[in-house]
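Next up is a structure, given as structure tokens.
The complex is shown incomplete by one protein chain, all other protein chains being positioned as in the whole.
Right, chain A next:
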Amino acid sequence: MKRAIPVLVLSVAGLIPVWRYAPSHDGGASSTVTEAAAPASTPSASSSGGTTSTVVSGSAIDTEKGPVQVEVTFDGQRIASVRMLRQPNHPQTTAAVPKLIEETLRAQSADIDTVSGATITSDGYKESLQAAIDAKG
């Protein structure tokens, strides 16, 4: 993760000129990051657009692991795919970096159909929420 962050940041930095090229900024920064990162692991997803698709190459950015350059395919105003034109030969750069949301842990009650939890044993079942749901019918 520590190594992934600078790579992600630089990948995004490489996207900025491309981004300015795009007529619309609708998605906002974070969703662009997500979309930019995701197709890096599936380069085959590119160039499926119709007549309105445009392919733009970002400028190469030097990182401590080597140069990074991306190519973005727009389907109209939407980013259809992002391809790494150049990337350091390092496993972290080939993985997509997902966006995780941080929250505080809450304890709640709710009307539910079933319960997911760590594998409950048959002995522990009697005391479980699922047993109460099954008994209620």
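The rule is simple: a residue touches a chain if its C-beta (ideal position, glycine included) is under 8 Å from a C-beta of that chain, and two chains touch if they have at least 3 such contacts; residues count from 1.
By definition in this document, contacts and distances are computed from a predicted model.
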Between "ABC transporter permease", "FAD:protein FMN transferase", "Formate dehydrogenase alpha subunit" or "Tricarboxylic transport membrane protein", which matches the UniProt record of the unshown chain? "FAD:protein FMN transferase"
Extract the touching residues of chain A with respect to the undisplayed chain. 1, 34, 41-42, 95-122, 124-125, 127-131, 133-134, 137
